[in-house]
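Only one protein chain is missing; all other protein chains are in place.
Right, chain A next:
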């Protein structure tokens, strides 16, 4: 996220990538003060999913928001009128209206880097090597067992996102027990 902010020169109030903190469960205190617990917590690093059926392009009145030859979704600022429909339509909150530009602004998959044969800056930045980039086919081959949605993300049927996730054990807990997003302010949600 901070690599993206550095590369795209985004300040504290603007972000193309966010990390959602999701947690649940509780600690039970016994009379002798000992603790038993079923607490879980996990993070989801999320940006634009460059969906197969993007909600943002469907509502764009000028065609500025479009899916390009690479399959990447981004707004052509020469056509964008800053109406903000895309920001309301996207269930992942990927587009936003840039207060300075008065135009829609979002992750474009680092298309210039990708065209140069590089990966997006976030993928190259991840210290845990938890991010990867490629076609869905390539990624499925490299990472067997991925899914396209985990709690609390929208069901994949909404936009057919090009996002593949290997769920952690904690995400399985969330599916069974529920929980909540605990960093809405930080994630801009």
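Heads up, the rule we're going with is that a residue touches a chain if its C-beta (ideal position, glycine included) is under 8 Å from a C-beta of that chain, and two chains touch if they have at least 3 such contacts; residues count from 1.
Here is the rule we use: contacts and distances are computed from a predicted model.
> Which name from "Glutathione import ATP-binding protein GsiA", "Dimethyl sulfoxide reductase subunit A", "Cell division protein FtsX" or "Carbohydrate ABC transporter permease" does UniProt give the chain that's left off?
Record says "Dimethyl sulfoxide reductase subunit A".
> Please identify, in ascending order, the residues of chain A that touch the omitted chain?
Missing-chain contacts on chain A: residues 1-3, 5-13, 16, 19-20, 23-27, 29-30, 32-52, 67-72, 74-79, 88-89, 91-93, 105, 107-115, 117, 120-136, 138-139, 143-147, 149-155, 162-173, 175, 178-182, 185-186, 189.
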